[in-house]
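Note that one protein chain is taken out, while the other chains of the complex remain in position.
Presenting subunit A:
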Amino acid sequence: MAVGSLIFRLILIGFSDDLNLGSRPEVATPVTSLRRLAEGYWLRNSSMSPYSGSMYHGSPLLLHVLGPLTIKRVEGLPSHLFCSSIFIIIDFITAMLIRATGQKLMSTNHQSLQRLNLSCVQETMGCTNVGDLASLIFLWNPFTLVTCVGSSTSPIDNLMVVLAIFGACSGLPSLAAFGWVIATHLSLYPAILIIPVILLLGYGPDVPPSKLFLLEKSGESGSDYSSDKTCSKQRSKEGSPIHLFSWRPALCFILWSLIWSSYIFFLSFISLKEFGGLSEMMKKSHGFILNVEDLSPNIGVFWYFFAEVFEFFRSFFLIVFHINILFMLFPLVIRLRHRPCFLAFVYIAIMSMLKSYPSVGDSALYLGLLGLFANELAGDTSANRILSIVSILGSNEVPPGTNMNMAINVKP
């Protein structure tokens, strides 16, 4: 199946000239567009700052990695082939990381249930292999396909986010820090993932909440839980498990992220030494994301609003819109403290809806990660509710999109 999706991608690349996905606003945003990256690379090659003009808003490091592949060749193979094949590999790696994360989640789940003598729950519910499921969902998601074939750098962002989660799940602070730092460097918003990543490193992957036992205890009086009776009786002897926050990996993570970020800054500094330097980079990449300067249509809610809002309210609404993402961080942490992986998923979902230049590539990531929680979502009600809200809001992305289509198609 996984190989099938890769072959399907290769076939689609053959038609990508006709599909012309690279210039679709749903696929390529001003931050992730590969055409803009090619322009930045061209500017850099003609000894100008890649950020001169308002074309390129990505990382200077991507220019070095992807830039040489974007150069047009007069004859021979089409230029986009190299980039697209790189994106296929990146998608595959992302899927494998999701699979590994899923397996890790399953094994910890299994362990914790066994430790609680709850393994019979698992047997009765019938557990699917979430790793395989999630990776296949990710690989066959049309959004992922479109993002991979259409030229956009969001597969790299997604890979870094998944890498951070994987690293945190498997208790590798250096890897998690690497993924988190690069993802933040590329698209700023993954910065909020520092909370779930630290929680993951501190508490370990998702476990059933300790509250569940209290609930189960009080639920014993009821007649509904007859099937679990034997299990619950066993469990009541054990008492609630105590999950202690282990500071060591968390501190390791912070140290590593400091090292990685200084490394990234150093590389960027070398890359932009002759030009504007780091201040220009911050202004043109992260500043551009925060200021919403480009009002071209995308599937988010920002552009049409800021195209029509009165100028004197602009800064106020910029703060309001961005704070919306930050506002829910701590309530969600309090509620989903015991499920840092699911917390990361919710954060990614919120991010992909409320970011200033969203694309289908961002939705592809959280829809892919959704498969990881297939077992939990079957039972846990609070997570279910949050998911339903996320999906409602996912559908909310559509109206601005249709607006955009109206704006583009209806010609005077």
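Here is the rule we use: contacts are C-beta pairs under 8 Å (C-beta built on N, C-alpha and C of every residue); 3 or more make two chains touch, one makes a residue touch a chain; residues count from 1.
The definition used in the following text is that contacts and distances are computed from a predicted model.
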Name the omitted chain as UniProt records it, choosing among "Immediate early response gene 5 protein-like", "Molybdopterin synthase catalytic subunit", "Mitochondrial ribosomal protein S28" or "GPI transamidase component PIG-T". "GPI transamidase component PIG-T"
Candidate in contact with the missing chain, chosen from A:G14, A:G53 or A:P142: A:G53
Just name the one of A:D294, A:D362 or A:E376 that touches the chain not displayed here. A:D294
In the complete complex, the non-displayed chain touches which residues of subunit A? 23, 25, 35, 38-39, 41-43, 46, 48, 52-55, 70, 72, 74, 215, 218-219, 222, 293-297, 301, 303-311, 320-321, 324, 327-328, 331-332, 335, 353-354, 381-382, 385-386, 388-389, 392-393, 396, 399-400, 407-408, 411-412
